[in-house]
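As you look at this complex, bear in mind that one protein chain is not there, while each of the others sits in place.
Right after this comes chain A.
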Amino acid sequence: MTLAPAHAGWRFRQPSVIPGFGLTLGFSLAYLTLIILIPLSGLIWRSAALGWTDFWALATDRRTLKALEISFGTAFIAAAVNVVFGTLVAWVLVRYRFPGRRVVDAMVDLPFALPTAVAGIALTTLYAPTGWLGKLLMPLGLKVAYTPLGIVVALVFIGLPFVVRTVQPIMEELDKEVEEAAATLGASRFQIITRVLLPSLAPAIITGFSLAFARGVGEYGSVIFIAGNLPYKSEIAPLLIVIRLEEYNYPAATAIAAIMLALSFAMLLVINLVQTWSRKRYG
């Protein structure tokens, strides 16, 4: 390696001989600014106009804190559940050939396509104390609809395709020979899964988790039907924003939104860093 002269300073790494770097980067930045950055900075701007003491008072309001806790907590649990079962679904779809596989494969995408309100209403009908599933769960002391558990159920439904669709292609690329190599070295089936397969799927699983989680935090349509929306119990932050808006309490709405934004950004950033780190290691 040769050392660059000290006065050269920091420079872009030469991207490639094919032209277009300047143009595409310029376009991407302009586009992201227009679509994401301007609306979001509007939000920051509005909440900044509040002043620090007002903002803090609104942010630490007990109802707000509880709503944020419910939103992030249920989204986290739902994403975790999806990681387990989404990976399993992907495994079945990739590894086995059975009649109706294509139908099952297509079904995974339904939560993407379905209007979320429809999903919410359908789930509520099923899990309400009088619904098909709710009726069966009631005697066990499990109340799903109108509780945080109901929110988790809705978010699991919404988030499933994110995990399946990110893990599936990576799983398809897994080299069969790597498993065979592990077997010849004496590893049991269980050891092969935990020590060889899952670690190589980890980056994809983390991506799936973060997508499902982000979607869960922002989900509104399906949740409000099943949650029951009791303040302090099953009221999610996006709903609280809508409530504040309907009260014409714009400062409170923007404050909650700004906090959600900051939290989401921080968490996604951390997940991204974990990703980069694992990519660097495993190539």
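As a convention for this text, a residue touches a chain if its C-beta (ideal position, glycine included) is under 8 Å from a C-beta of that chain, and two chains touch if they have at least 3 such contacts; residues count from 1.
Rule of thumb we're sticking to: contacts and distances are computed from a predicted model.
Engineer: Which of the following is the UniProt-recorded protein name of the chain this complex doesn't show: "Sarcosine oxidase, delta subunit family", "4Fe-4S dicluster domain-containing protein", "Ion-translocating oxidoreductase complex subunit B" or "Sulfate ABC transporter ATP-binding protein"?
Structural biologist: "Sulfate ABC transporter ATP-binding protein"
Engineer: Out of A:185, A:230 or A:262, which is the one that touches the chain we can't see?
Structural biologist: Touching the chain that is not displayed is residue A:185.
Engineer: Using the touch definition up top, pick the residue from A:196, A:214 or A:236 that touches the left-out chain.
Structural biologist: Result: among the candidates, A:196 touches the missing chain.
Engineer: Contact with the hidden chain only, please: which chain A residues?
Structural biologist: Within chain A, the residues touching the omitted chain are 175, 177-178, 180-188, 191, 195-196, 199-200, 202, 281-283.
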